[in-house]
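Here the complex is missing one protein chain, while the rest keep their positions.
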Amino acid sequence: MNDNQSLNLLDRALGLDQQSRPWLLSGRVVLVEDCVESTASFVLHHLIKRSLCLNSSNVIVFVAFANPFSHYDRVLRKLGCNLVTQRDNNRFFFFDMLMLQCPDGDEGKSEVGLVLLYEKIRKTISVLPEDKKSHVTVMIDNISLMEVAANGASDYVLDFLHYCHALTSEFGCSLVTLNHEDIYSNTETPTFILQMEYLADILIKAEPLATGLAADVHGQLTVLNKATSHALGSSRNKVYNFHFKVKENSVEYFYPGSRG
Amino acid sequence: MAETICRTLRDGGLEGEHAPALAIKDSVASSFGLDVFSHVLTQLSNYILAGKSQSRGLVVVAFRRSPSFYVNLLKERGIDVNHKWIRILDCYTDPLGWKELLNVKELSQEASTLSSICRDVRDLDKLYSSIIELGKGLIGQEKGRFSVAIDLVSKMLRHAPISSVAILLSNLRSHDQVSSIFWLLHSDLHEVRVSAVLEYLSSMVASIEPIIATTIGKKGDLENLSWLEQNFRKGKFHVRFKRRNGRVRVMCEELHAELSGINFTSVSSEDGIINQRLIPKVQFNLQLSEKEQTERAKVVLPFEHQGNGKPIQIYDGRRSISDNKNEETLVSTGILQTDEDTGKGEIIYFRDSDDEMPDSDEDPDDDLDI
């Protein structure tokens, strides 16, 4: 994919139009939230594509709890990105966590499982060549399944996320996680999702429209971007809201009432 | 007003008094807590370096951000960072000892001369002694005091119960070498009791609230979007000072998030609404209508005019011998003394100054050390 490909609304909301080298999301933590009615996996797919196609030094460490490699491979291929090639070139590391299940009855084992996962991620990044170390994006799909794998030891999952956060300051990598907001908002104390929201620099939330689902508009995205002072020319704390329609080869983003 | 907070922290505590403690509270709807913390940190650092503060050094207990973040933050704001006046207790890099467990070699960082790593944040006794040790290291052999800044008590509370945290904070406050202390808390992560405990332990509470109160869980539409935008850029900054005289001073400002940091401005509107909320709802009518106000102005205060033709005298701080003899004070019963009772005694009242309003709130006992 050429760099001249036009950036869409989501890219602008993320500030990707400001600077493409180095990967602008370096050191940032992105939280993607969705719900049963509107899933936001397409945001992850988009970020994978942008990351791998914008800059040849970018690397992705993908921790998958939701789908096997074949699923992402097929999806990204339609978006114009060949994950098999990227994987062979050590630019796309895929950790298949579908069968990870910490043995129950002993919370300590859940902690150990997560510590080992952290080690795996850390090691993968630390052995990369210097020019790629700061261009890593760690992606987790998704956190609610990680909690299930840890047998509900949500505290350890939060600890794990803290250590991943520490990776962003140690290596300058970025962290992108997906979580289902409606699981937590239905409880009296949605602390888990709030903890994640506090950690995030950028929050991308997918929701259905107030009028429900339609063939032309699949939902709306709200992006809350706490731009840091490192971003050139951007002002602090911007909010974006626009509609989206997901297609096989791309996603259309547009403001309500306009298309294109 | 944010300046007042920083000045209070700068001035520190008196001998035998608990160190002033600032609790910064925010919530997800208006999450400027870290920015306000950075602001206070910067201001206090400036005072320390300029030698204007009671404390000679600062110990930062970093849970939420790395030591190098703080070093860079201060450098960006033109503050010379060196180990003579600042130490960082690093509870961010390896709070649970996972890295130690995995035998990970730490990369050497610039901040490492300033920072000391804590690998078990669950042990609050050890944490307390580490803070004190770092502080004493700053002060050295001489007598002196240091300030403590804890960037996120919410993270501390993830690994320790509120009772232990309360012990740590109150021990810090009462340590004779601690000049002042401030911390940040995300109030919506905790039960109400936890917030209440931390407010109890503080002498100033700064709450950051959304500029527009909205209900959570609504679907986005244009109106809600603009609220979201406003709340994302601005917030309300309420401060409650517990003063030495036992009164509470309440102040309010607006804060704006800018690239360079946080700016405080005075509240644009709706002051009255804030004051209204402070007055508890009672059966009595505490407000005065205009007519009532003019009537009140007409009332002659009982001690100013005895009706004896003498002019109003203003106390200038010196008493003449002759006046002493005449001076007697009687407890007012609220009844205007009339000529009939002059046999008993009289109340001679001198106002402190001419511009002192009757019923002033200014309390001469303001600086009383209780």
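Labels for the chains are A and B, by order of writing; each one numbers its residues from 1.
Here, contacts are C-beta pairs under 8 Å (C-beta built on N, C-alpha and C of every residue); 3 or more make two chains touch, one makes a residue touch a chain.
Definition applied: contacts and distances are computed from a predicted model.
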* Structure fact -> Of the listed "N-acetylglucosamine-6-phosphate deacetylase", "Phosphatidylinositol glycan anchor biosynthesis class T", "Elongator complex protein 4" or "Nicotinamide-nucleotide adenylyltransferase", the name UniProt assigns to the chain that isn't shown is "Elongator complex protein 4"
* **Among shown chains, those touching the left-out chain** => A
* Which of these, A:28, A:45 or A:165, touches the one chain of the complex that we don't see? -> A:45
* Using the touch definition up top, pick the residue from A:17, A:119 or A:182 that touches the left-out chain. => A:182
* To do: Write down which of A:26, A:67 or A:82 is the residue touching the left-out chain.
  => A:67
* Could you please point out the chain A residues that touch the chain left off the display? => 36-37, 39, 41-42, 45, 65, 67-68, 70-71, 74-75, 78, 98-99, 101, 104, 144-145, 148-149, 151-152, 180, 182-184, 186-187, 213-215, 218, 246-248, 251
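Quick note on the criterion: only the chains that are shown with their structure count from here on.
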* Structure fact -> In whole angstrom, the CA-centroid distance of chain A from chain B equals 39
* Structure fact -> Per the touch rule, the chain B residues reaching chain A in their complex are 28, 31, 65-66, 68-69, 76, 92-96, 98, 101-102, 104, 107, 155, 158, 186, 188-189, 217, 219-221, 225, 228-229, 232-233, 257-260
* Asked: Where on chain A does chain B make contact in their complex?
  -> 115, 118-119, 122, 155, 158-159, 162-163, 166, 169-170, 185, 191, 194-195, 197-198, 207-210, 220, 222, 224, 227, 229, 235-239, 241
